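Note that one protein chain of the assembly has been removed; the remaining protein chains are unaltered in position.
Right after this comes subunit A.
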Amino acid sequence: MLRIAKFIFILFIITECIACSGPKKHSGTIRIRWAQDPETLDPLAMANIYADEGLNLLHTSLLAFDNPKGQLIPWLASKTPVVRYKDSLTLITYTLRDGATWDNGQPVQAHDVAFTLKAMNCPGLPNEGIKVRLDFIRDIQFDPHDSRRFTLVCKGKSPDYIRESGNFFILPEYALDKVGTLRPISLTYLQHSDTVTLARNPVLSAFVSRYQAADLAHHPDRLPGCGPYQLEQWQSGQFLRFRRKSNWWATQLRPFPIQLAAHPKAIEYRIIPNPGTSLLALREGTLDVYPLIPAKDFNSLRASASARQKLNFYTHPSYEIVTLGFNTKQPLLEDRLTRQALSHLLNIPGLIQATEYGLAERTVGLISKRSRPYYNDSLPLLSYDPAQTVVLLQKAGWLRQADGNWFRRTVNGAAQKLAFTINYRANDPLFEQIGLQFQNAAKAIGIAINLKPTESSLLSARLREGSYDVYIRTIAGNPFIFNFAPILHTASIGVLNYTRFGTANSDKLIEAISAEADQKRKVLLLRKFQLLLQQESPLVPLFFLPYRLVASNQIANLQPSGIKPGYEVKAIITQPAHNSQ
């Protein structure tokens, strides 16, 4: 044993000497930190934000988002779609870019879009999420004179249909359905038949078997997209390397559409779960970009003079908002005065300073200030005012007893004590800090709050069932769509409306907002909605989180944005060392 150990030790020493040449740097390769593996690169599954980022390099959708400008831009589509309304239907007509081809040289056609929509509705494939997102598309009509032109027939009317209808990856029909076996099957048939009928269909079964056998989750090369990159290597749990196609169709386009630019020759995503290790790798020079860096690490890095020489620091306000939500069906919290009163115990500026080093953006509602004119700037920001809490609690019928606790009598005469529990995801310092501040402020005026960090799965189950009092969580948003139905409509109770809030009026307002196409009217409706939200206080919007990004000073044009992943990887260019803040 001693000899084996000696041998291993000597081997280590020898190889240390051999390998001390430092980390390898591949020229033209941008190395980016990912916290976890994308798990699957199946374009139907889109498991997490990393998978989404990787798929965006391999595939293209009809429309894309210009994140810095907050606009929808045509990508695979030659221009923004033409929208018409017919009875209760919305008809969205797209024309694919002239010159857009698959890797085998065949043009991207309307039939590929139809194939994609059908694949999204096949049973037995990992398409549950995307299927429900796009279930408003009921049919596709082809232009008999132009194989690149097609019309999506959508059920109902909503201004959001434009964005949603252009936001899915187009897949090549030739790769999985060479002879077009799915062509005779209509989208309506796939959407309206039950799963047993569909499972018995031999054509569909054969297609599903082919799809599953292709193992697209790990072999995206078997379904080559028309995006600018191809996956060169994937070592699960270690790295993924994408290389720019040498003959990508968009490079032939004249004039060249700027949104189709793909600068880096190769992109390597390095999977490093630990933030501290990622920080050292960035300093060591084995990483070029560290996106979504925690506030504490960002500040400590910026404080270091040696790091400032090598790195550039970027921040951008995001559309991810931290909220504190009340269970409005909980007898203690069912009246808005109590909820309003408790809201004044949140010291939001203090929390921003403590958790985000003063960088987060305050708000009056769920809409960011950057989304002017929708933001209701006539509303006051929530103040930290325990005295106001006391006044409002008294108005709500609460009385402070000699022992310091608050009680009130319900309609049936039972006594209620103002004490509750806050649930939040365990091991999240941000939520913990908010909970502690709220608990301390409440304790000072005699309200007992119990903090309960909860494992995420248990937390999701409790929030859905409504078996909680107060929660803290973040809500992801974007600058394109203002649809609050998923989180505040009564129809979403038991789904994502965790506060279980909803009145006839609020439902009507939410529906009107999501259906309104006229911008002026939408502005008025959204301002009214923010007022209603502040009055009813089913949830308290605390602040919009900033996204932080640190990158080597040898790269530029990261286009930081408020939408995950917080930068535009295809826009990155290399440059001589240069510092910019």
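Assume a contact is a pair of C-beta atoms (placed from the backbone, for glycine too) under 8 Å apart; a residue touches a chain by one contact, two chains touch by 3 or more; residues count from 1.
Throughout what follows, contacts and distances are computed from a predicted model.
Asks: Choose one: "CoA transferase subunit A", "Fe-S cluster assembly protein SufD", "ABC transporter permease" or "ABC transmembrane type-1 domain-containing protein". The correct choice is the protein name in UniProt for the chain not shown.
Replies: The UniProt record for the chain left out of view names it "ABC transmembrane type-1 domain-containing protein".
Asks: Out of A:Lys245, A:Arg283 or A:Lys528, which residue would touch the omitted chain in the full complex?
Replies: Only one of A:Lys245, A:Arg283 or A:Lys528 touches the chain omitted from view, namely A:Arg283.
Asks: Of the residues A:Val203, A:Leu253, A:Leu381 or A:Ala461, I need the one that contacts the missing chain.
Replies: The single option touching the absent chain is A:Ala461.
Asks: Using the document's definition of touch, tell me which of A:Gln71, A:Gln106, A:Thr197 or A:Gln233 contacts the absent chain.
Replies: If we include the chain that is not displayed, A:Gln233 is the one touching it.
Asks: Using the document's contact rule, name the residues of subunit A that touch the chain not shown here.
Replies: 1-2, 4-6, 8-9, 11-12, 14-20, 23-24, 36-37, 39-40, 45-48, 123-124, 126, 128-133, 136, 158, 160, 164, 195, 215, 217-218, 233, 235-239, 241, 270-274, 276-278, 280-281, 283-284, 286, 304, 306, 319, 366, 456-458, 460-461, 464, 475-478, 480-487, 489, 491-496
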